[in-house]
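Omission of a single protein chain aside, the complex is shown with its protein chains in their original locations.
Coming up: subunit A.
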């Protein structure tokens, strides 16, 4: 069931209890977790934090903790499947689920006792009405008698019912069949597309605000949570702008609030500002040139993988009148005079080069005098730490490191993350360029398909969900700009990359078509399930996003064939 009063129905319930906190591996979840942890610290709530990477992980974590805990808080996992069916918990176990995955499983929605959903109901949920999808068992029991008529031996004895009773029975059966057909239709419509709702970090932040326990740190985490949804392309532009506005009100409330103290700037002060900043990743920690060359928006606009694109970039830089030397050196060391109105200069030239949306609403944070970060850059850093493949670390070490990078006391960790993120963005751009230049993106009819082979540089990085998501998104954007085939511009993209060489599996990920007005709804989850089922392909649907699966390499071609048939 949905909680209407999260404070009373969630926080006040768990505040004197021991809580198991299961957190999914994405940046928004990390941020929600940070806020919740801060609240728990405040009220001395005992909790155990367990990072979970997929359904298997969640199942194992639950088994390990179900003896000691009654209350489980799940962040960015659990809402989109029937959790009771999956975990088979005891009857007194209670799950609080704060998850952006949509659609929410209907059983979770209508279970009043064990499933409590921390989900904003003003999100566009479209939940089917209870009476449309569930029926009373009594009503069912009445009619079950005549079900198997035609198949089995007739009964040896028969009762003669009232004429009216027979008619009523027939009428009821007819109504029931109609109802069932409608139910299937409703559920199909409801479950067909996957998408994401309001950031979990924002939901938890709102809780802290309602309790007047919100701090600037918490607000910053909420901002990063929203930025994560933007960076990883989980929500529509409209939704992003709306939520930015919500957060902006909180930001101005906070800066207002502390105005007096703020005047006395100190080394450990924290200042959050609204920015209308550039869509250039990490430019404040890089050189402007490198950022332009590795940001999706600029590379796809210039088509930087081609000679022509490179030339255009040079023209663009000349148009701005920025000396190459300045552009290529560290941003921090650029002339103050250039930096001063840099954003306006870039915007002006960008407009000429068809990049009308080079700027985007976001927030920045200042820690003391020296450190300034944009929300999107922190997302990149944290995501890079989460999926760090450089050292053979186990996932929970990565998780802790990424979590740390969000603390202002662990700025060194954040800087580490930023360095990793740079490498990751470079790897993505190089892969995009090579995929496009070697025509690796094939049109399969109903969708585009690109397969990264074993041995491709950085292929290990792309066995991870977030990295592959970014690659997919950047690749599709670039492909749409480079192809002349109009039909192809409207197609969704499926990518496969080697996942586990020993097991012989690939990761398969599908994303919706690229368009300005895209609703970001993804139908590949259902399609993957059906294709796997119909071909008997060996797949592992372990990811919380059902449009990401693991597939046996040798089953790939029959799986794709089935998918083509299914979607044509």
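Heads up, the rule we're going with is that a contact is a pair of C-beta atoms (placed from the backbone, for glycine too) under 8 Å apart; a residue touches a chain by one contact, two chains touch by 3 or more; residues count from 1.
We take it that contacts and distances are computed from a predicted model.
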There's a gap in the complex where one chain should be. From "Iron-sulfur cluster assembly protein", "Isopenicillin N epimerase-like protein", "Response regulatory domain-containing protein" or "Importin subunit alpha", what does UniProt name that chain?
"Importin subunit alpha"
Out of A:168, A:311 or A:521, the sole contact with the unshown chain comes from A:168
Touching residue (missing chain; options A:44, A:158 or A:391)
A:158
Kindly state which of the options A:120, A:135, A:271 or A:489 is in contact with the chain not pictured.
A:135
Against the chain that's been left off, what residues of subunit A make contact? List them.
55-56, 59, 81-82, 84-86, 107, 110-114, 130, 134-137, 142, 149-162, 164-165, 168-169, 502-504, 538-542, 552
